[in-house]
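In what follows, a structure is listed as structure tokens, so that the remarks can point back to it.
All protein chains but one are shown at their positions in the complex.
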Amino acid sequence: MASLNLLEAINDALGVAMAGDDRVLLMGEDVGRNGGVFRASNGLLDRFGADRVIDTPLAEAGIMGTAIGLATYGLRPIAEIQFLGFSYQAFAQLLLQASRMRWRSAGRFTCPLVVRAPFGIGVKAPESHSDALEAHFVHTPGLKVVAPATPYDAKGLLLAAIEDPDPVVYLEPLRGYRLGRAQVPDGSYTVPLGKATVVRQGTQVTVIAWSAMVGTSLAAADILEADGVSVEVLDLRTLSPLDVDAIVGSVQKTGRAVVVHEAARTAGLGAEIIAIINDHALLWLEAPVARVTGYDVPIPQPMLEDAYIPTPERIVRAVRATLSF
Amino acid sequence: MASLNLLEAINDALGVAMAGDDRVLLMGEDVGRNGGVFRASNGLLDRFGADRVIDTPLAEAGIMGTAIGLATYGLRPIAEIQFLGFSYQAFAQLLLQASRMRWRSAGRFTCPLVVRAPFGIGVKAPESHSDALEAHFVHTPGLKVVAPATPYDAKGLLLAAIEDPDPVVYLEPLRGYRLGRAQVPDGSYTVPLGKATVVRQGTQVTVIAWSAMVGTSLAAADILEADGVSVEVLDLRTLSPLDVDAIVGSVQKTGRAVVVHEAARTAGLGAEIIAIINDHALLWLEAPVARVTGYDVPIPQPMLEDAYIPTPERIVRAVRATLSF
Amino acid sequence: MTTLLESKLPVRVLDVDGTPAVNVEIDEPPELLLDMYRWMVFGRTFDNRLMSLQRQGRLSTYAPVAGQEAIQVGCGLALNDDDWALGTYRDGLACIVHGMPAEQLPLYFRGHPLACRMPPGVNVLPEQICIAEQIPQAVGIAWGMRLRGAKSAVVAMFGEGATSEGAFHEAANFAGVFNTPVVFLCQNNGWAISTPRSRQTASESIAIKAAAYGIAGIQVDGNDVIASYRAMHHALERARSGEGPTLVEALTYRLGPHTTSDDPTRYRPNEELAAWRDTRDPVGRLRAYLERAGLWDDARQASLEEDVNNRVAQTVRTAIDEPEPPPEVMFDYTYAVLPPALEAQRREVQEDGRRKAGKLHG
Partner (left out) sequence: MTTLLESKLPVRVLDVDGTPAVNVEIDEPPELLLDMYRWMVFGRTFDNRLMSLQRQGRLSTYAPVAGQEAIQVGCGLALNDDDWALGTYRDGLACIVHGMPAEQLPLYFRGHPLACRMPPGVNVLPEQICIAEQIPQAVGIAWGMRLRGAKSAVVAMFGEGATSEGAFHEAANFAGVFNTPVVFLCQNNGWAISTPRSRQTASESIAIKAAAYGIAGIQVDGNDVIASYRAMHHALERARSGEGPTLVEALTYRLGPHTTSDDPTRYRPNEELAAWRDTRDPVGRLRAYLERAGLWDDARQASLEEDVNNRVAQTVRTAIDEPEPPPEVMFDYTYAVLPPALEAQRREVQEDGRRKAGKLHG
């Protein structure tokens, strides 16, 4: 056991995976000598050498396309995109190629690839550094999508993603990188893909969140508890495939739900969660499911970040509105 | 008035727009001498010359990026992407650049660009030719998205899109290109962006569709009518911004809804429509909103297209299930 | 063979009339030359047959190879079994020569979902529809070989139109930086659908683009099968021995339409087509040489044609007879293990299929 923040947990997981399987390699811009712009790969170049911790040219489609080839040839590449906002350049490779290697070849070839990228508001970075694009990946058959919120899950889900035989998009919470420490087991363990977790039990309303928004939701739950409102907080952890049972189970219990995400509201993942509730728990609903999300504008310049991002206060208001519907 | 199919209506609209405004130009792969692979731009090169009907190199990001520059400089480019499945290569330019030109420059620069592309199943084309990617665009602030179903709307919406001061993604139904003829006025007229239309009045259930799926929905409504079921069919026409009033108004009237689209179900645009109904018409719902959509697999090879695409029969079954909920 | 910097002339072994080019020795073993010829005749015959099959409605579309047989056969023959090949809709012939069962090609154009399942040991990726996307993948596979110490190589095949895509550029740049054992085979057939080479890029040649990546670039007469074979053999050997990537520009011509949906008379000058068809045909060129070298005659031709016709007929029959799979197969290779939500969708499609087949009511 060690006390690690989320970034250190990722670094630890990378080291464990690379030590355990010499097919695993890490590639991306500035991941080697520099240890990644956030130091996620700190120390790995010295440990595993330049053939396995690879500084690439500045070309996201090139990173993704060559990573696909490496995976298909039998290696286990982990491709880092420096910020998720720069993944659009690689969409043709990731959304149409990686996702379909197994399918196009009817199982003959596969693409065991992990794509890592930080996303979300958090470091007052210039535009495009904070974009939350998870809905695009979730809408793409053939991909899996993971978005841990805690150091423990970060390590366990990353190790599970690396072991997975299919391409996994692994999204890291920029604002959660160094937000707090937690006990993380040494060595290898996995957290299963496709399973959400109840991070706080409650009875009156379910708040559904992932990644950095889990912490924000928990903060809202604290405020509400002081007011006597019992909030259940569900951390989805895996965004594709979604854990339908966990969502439906919790909403059938509480009868009310609020979905929280950073991305723009319209056609965001919140909509799919509402659709799942519509499909399986409509008769249990006491009020419309509320969405506390980013607005339908680009994730704004640093000065306006705080006005854009869901806050505990906005969640509290949404919960109250839901309760008094 | 002329009797035109949808493809001819597009060709007519292009000619009208180019004749009326010499800033309008058309660019893309094979749009010139060849008149477009579907002949949407047939005859335009001869009429307007190679400076305005431009065969480009084979590079979608290049097309999109240069079109943005042309638009910002004051021209009115219409950029054709040969098939929507090949637009991923241009996502970085379209979703992060075109959509934000006005916003980044705080209004100083704008991007009056129209992006045209055919999409959807219809011509038994090889993979990637039929992909339905509308949800990606709708999730992107700063873009407008249009998807006409009829020759009349195709012309009127295209002319409205060209006049619009912001970037508009104009999606053409591949299977609807030559499906039938309708009276289309000569010369210029517009159909307003942002307005849905009720293409069939009904009382018991609302079927919500766009593009090629409108025809499929109408066919389902015919079958159901023979059975005494009264179906309202709403053609959204514009997918961003969505016509919330039209959706909500119809569902409040009928109390039941089925959304139909070709794209994969999960996190598709159907989910957003359910979310809108959840927000504004939950108490009117007599049954969960049903989704009749593509499955969560890549749009398959030609041999399996018919098993993938929503059919009147699948819609009929969904309506019946909704009615007997 | 010559790198671009040494000579700007296309490399040619046989002149268009089948006589050896000046200063060139032909020292390939006769059996290899005969193989080249047989494969080209197979390619031409198969292509004709698939064109008419499409016209009869048995294929949903088809992209003919006619005119490009020499470079594709030369490429296929230069590949070793443990080399990998990645190509497009038009590169079926090269893939067949490399070991892909021929019936997979018509099966693909029938729209069959299992058409691209290569047999074990055949290292051919599914044909790529999205222009240029296979190129970085090829570099990745080659990189994998280097990292694993394999002594094999990868060929990425594409048209001159593909060189305009960013994917080509990023891939070639990675190949240069990481020195991966890859050969970029650009079949410059003059046209990208209706776009002529002159409007595709203003560069002097395609081969010269290699300079942008610090890799070797060579031009070869892609209608000269011996020269094509030599160019590919040379480039692949360089790759296998760690000397680095090569961009091979094969000058050739597509004699048919882009695909069966295309009408080339809308954009292509008739005289241009006629010149290529009548004076630069790759098949006739080698035959003329073989005949002059005493390796070929009418009797052998007749027997070859019979063989090839039989093989083509048999192959087409296999492809056409292959039954349609049940529709739920669309789910079967999305993931190693189907997620629960997809299980439910799969059942829906299965029931729908049985309903349509009259095996289920409702």
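Here the chain labels run A, B and C in written order, and each chain numbers its own residues starting at 1.
Here is the rule we use: a residue touches a chain if its C-beta (ideal position, glycine included) is under 8 Å from a C-beta of that chain, and two chains touch if they have at least 3 such contacts.
Keep in mind that this is a model prediction, so the values were computed, not measured.
Trainee: In the complete assembly, which of B:Asn5, B:Asn42 or B:Thr72 touches the absent chain?
Mentor: B:Thr72
Trainee: Can you work out which residue in A:Asn11, A:Thr66 or A:Gln89 touches the chain that's missing from view?
Mentor: Looking across A:Asn11, A:Thr66 or A:Gln89, the contact with the absent chain belongs to A:Gln89.
Trainee: For review purposes, identify every residue of subunit A that touches the missing chain, sorted by number.
Mentor: Against the left-out chain, subunit A lists 29-30, 32-35, 37, 55-62, 85-86, 89, 123-129, 265-266, 295-298, 300-305, 307-308, 314, 317.
Trainee: List the subunit B residues touching the unshown chain?
Mentor: Against the left-out chain, subunit B lists 25, 51, 56-57, 59, 61-62, 64-75, 77, 92-93, 96-97, 102-110, 141-142, 144, 164-166, 194, 241-242, 244.
Trainee: Could you pull out which residues of subunit C are in touch with the chain that's been left out?
Mentor: 164-170, 173, 176-177, 179, 199-204, 208-209, 211-215
Criterion: only the chains that are shown with their structure count from here on.
Trainee: If you average the Cα atoms per chain, which one ends up farthest from subunit B?
Mentor: C
Trainee: Any idea how many Å lie between the Cα centroids of subunit B and subunit C?
Mentor: Computed value for the inter-centroid distance: 35 Å.
Trainee: In angstrom, rounded to a whole number, how far apart do the mean CA points of subunit A and subunit C lie?
Mentor: The mean C-alpha positions of subunit A and subunit C differ by 40 Å.
Trainee: Give, as an integer number of Å, the spacing between the C-alpha centres of subunit B and subunit A.
Mentor: Computed value for the inter-centroid distance: 31 Å.
Trainee: For subunit C, what residues touch not just one other chain but two or more?
Mentor: Residues 113, 115, 130, 166-167, 334, 341-342.
Trainee: Multi-chain contacts only, two chains or more: what residues does subunit A have there?
Mentor: 92, 96, 103-104, 141-142, 242
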